[in-house]
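The other protein chains are all here in position, but one chain of the complex has been omitted.
The first chain written gets the first letter, and so on, giving A and B; residue counts start at 1 in each chain.
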Amino acid sequence: MTDLAAPAKPSAWRRIDPAVATAFACIVALLFVGSLYSRNFLSPEYLLQQLKVASFLGVIASGMMLAILIGQIDLSLPWVVTVGAMMSCAMGHGFWGSALAVPVGVLCGVAFGCLNGFGVAYLRIPSMIVTLATNAVAQGLMVVYTGGFSPRDSASPVMRYLATADTVPGLPNAVLCWGVVALVTIVLLKRTTFGRTLYGVGNRERAVYLSGVDTRRVVLLVFAISGGASAFGGVLLAGYASKAAQSMGDAYLLPAIAAVVLGGASILGGRGTYLGTIAGVLLITLLQSILSVMQIPEYGRQIIYGLVIIAMLLLYGRERMAR
Amino acid sequence: MAGVSKRYGGVRALERADLDVAAGRIHAILGENGAGKSTLIKVMSGVVAPDEGTMALDGRPVTFASPAAANQAGVVCIFQELSLIPDLSVADNIVISSPPTRFGLIDRRRQRAIAEEALARAGAEGVHPSALVKDLPLSRRQMVEIAKALARKPRILILDEATSALTAADVAKVFVVLKRLRAEGLALLYISHRMHEIAELADDCSVFRNGRKVATYEAGTKSDNEVVEMMIGREYIHAFPPKPAAPTSNSAPALETRGLSWTDRLRDISLSVRAGEIVGLGGLDGQGQRELLLALFGVLRGCGGEVRVDGAALRIKSPTHAKSKSIAMALIPEDRKTEGLMLPMTVRENLTFASLDRISRRGFIDRRIENRLIDEMIALLAIKTDGADVAVGSLSGGNQQKVVIAKWLMNKPRIILLNDPTRGIDVGTKQEIYVLLRRLADAGAAVLFYSTDYDELVGCCDRVLVLYDGAIKKQLTGADITEKALIASALNIEAAGV
Partner (left out) sequence: MSEWRFWLAMQRGTLLAMAIFIIMFTIYGANHPAGFSANVVQTAANKGVLLAFVAMAQSLVVITSGIDLSVGMIFTLTNCLASAIVVGSPLMAGLGVIAVLAVGALCGAINGLIVIFGRLQPIVATIATGAVYFGLALALRPTPGGSVEETLADAFTGRLFGFMPASLVALVAVVLVVWVPFSQSVTGRAAYAVGSSEPAAYMSGVPIRRAKFTAYTLSGLLSGIGGLFLTFFTYTGDAAYASGNAYTLFSIAAVVLGGVSLFGGSGSAIGAVFGALAFRTIGDLLFVFDFDPLWQPLFQGVVLMLAVSLGAFGLLRVKNRLEWFG
């Protein structure tokens, strides 16, 4: 019996995911189309601005990606983003307020995430409905807190610094923040046992369970992280605008899901890379900005936005027939 | 059927197979897993289209584009429960392919009548037509599946391992029904592993091997040995590693249960497995073997009775607890594709899944340790793979099962539970697994495994416990383990001279 078990060296040439490649190709195409319309489009200042705007979506989509990787979804994104924004602004401007603003905001998001995670992992309620309920509760809490009006707290200097200033000259802080989140996520996914388990759960939670791994804890953690990421995105957004606003998170739910899926992640879970999510986020951001540069009225933007997503999904998002 | 071939990718599932089925006779099809029986049936019932070859019904050529088309022509196949809709009622399911309608809406009264008639014809009068399929136990569901097939007034009825989940009483009922159908002039095709069933039912037999039909003969004209030789294609020798003499250790058994019970599936099970022993579980499918292994592994809740590991009584709370160092148990599950592996993930990722803490430090994976352990395992089990970074789904069935076993061996278990580990695996790999199991036992592990293959139980095990209806019916030791004895106790009959 021939023994073909030569020591396995990981191949340096990982096959590039066709979805990610297509996404990047579309980004290039969009840049090209944009440049046709306006010289400014390819200017460094404009591109950097786009990168900054993309960072907010990028941070938020990171959390959504983890949820989608385990085959779930986090529909509490809109109001957890808002909670993060409002709670961090509410911390005030004193010394302690400024210092704690960001952590508090993020922790509020983590708390909601834990609520989601508990419902999905331990109560086995479908994530779609648990996160919907959490979203409603978060909204309810914020409505009570603000009395229904626009919140009057404003963002602390720290928050504004994070969102708008440049530590490294030329590179907006917001992009740095996304970079940090991206780095953490990539390391988490590729180099930790947590990441392995995550992909396993997304593929076949049953097999992971029978391998003696505690899947429920992993699911809980994923939702906690997702909540934290959404809230952090909200904190940054509040810093950018200097304050929070009602319903500020609504505009991010669908783009976050679309970004993750366009990046090649399967909505059923178990498949997807962060590189793809980055591509998806850039793609969506560019698409939205091209549509506004072309001064296409809002209705046209919505229609083109939807059509482009469908077209791209038809290209490579089709689910294969049953295994 | 004549000259039918079918390929799946690079695998020739069927190669120029011929088969003649006559009315008023029961034709049995035998062969190992992977011999092409399932593919043949799928072609015949319209589920897949053949690449070449022809089919003729009553002498006239036919092709079936879909299961529905085959049904129209009178060819109906009974699957193993795959075709029932869980959330619909029994009556709904029986008529699902062509429900009776009135003014465009479903006529429930006629539906009920058809269902009752079909259930009676199938010998399943105890099943209520309005019950939801998902609330029925597996054995009832199989009866409903049979009734559903009969409601379509078939001329040719194909049963693909259709009795595997039935209780013994139900199996007897089904046999009565099948004989009645034969008398009515149906042509019946019966696929099974079980020699005794075939002996009782069949008029003609065909043996398949490696996608080809090897022989057709009238039932009773060939001895079991000859048939098995045709099935496996070589001289039939027991190719099992030698068993040691009875173990002399006096210490507490590695694994012991006293009065273990769970719902109505496990009744008062008391067994023990010593280190160095290979104990087998026998009996027909569905008698509680799967539940026993799951209970031991901590998957089932609400178990009564006691479990002892190395003499100490404990409650195994979860697979995580079972695999922990103090217990060091492993379970190779029944279905490697849905319970043992994550098919799209790589060999590397699958291999290390039960021992993630061994390859990592504080949560971070240490590549060097991981690679070392992986290389060790691949070499130890001779896993044929193109490196550790290919998807495990691309490996052959035998190698996939090796990955599952390797996954657990990486954790250095002392108690190894296996649920039908060689099902659907080629003969060569089976041999390797037998040798491996004996080596593990000799090294001090306690092995408990369930198998549907009598030869394995006879050849590998030091002791065999035959389960019937959730309880241990009989224990066979050493030379007493024979196929005859196993079959007899499995069927709950005392065979003469055993």
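Keep this in mind: contacts are C-beta pairs under 8 Å (C-beta built on N, C-alpha and C of every residue); 3 or more make two chains touch, one makes a residue touch a chain.
Given the structure is predicted, the values throughout are model-derived calculations rather than measurements.
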{"item": "Omitted-chain contact residue, chosen from A:18, A:94 or A:126", "value": "A:126"}
{"item": "Omitted-chain contact residue, chosen from B:21, B:44 or B:84", "value": "B:84"}
{"item": "Residues from chain A at the interface with the omitted partner, ascending", "value": "73, 75, 119, 123-126, 128-130, 132-141, 143-144, 147-148, 205-206, 209-210, 247, 250, 254, 257-258, 261, 267-268, 297-307, 309-310, 313-314, 317-319, 321-322"}
{"item": "Residue numbers in chain B that touch the chain omitted from display", "value": "47, 66-68, 71, 79, 82-89, 92-93, 96-97, 99, 101, 104-106, 128, 130-132, 262-263, 291, 294, 299-302, 318"}
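Keep this in mind: only the chains that are shown with their structure count from here on.
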{"item": "Chain A and chain B: spacing of chain centres that average the CA atoms, whole Å", "value": "44"}
{"item": "Footprint of chain B on chain A - complex, ascending", "value": "1, 3-5, 7-11, 191-194, 196-197, 199-200, 203-204, 206-214, 270-271, 323"}
{"item": "Complex interface listing, chain B residues touching chain A", "value": "297, 299, 318-320, 322-323, 331, 333, 338-345, 347-349, 352-354, 356-357, 359-360, 363-365, 371, 374-375, 378-379, 382-385, 387-389, 393, 407, 428, 432"}
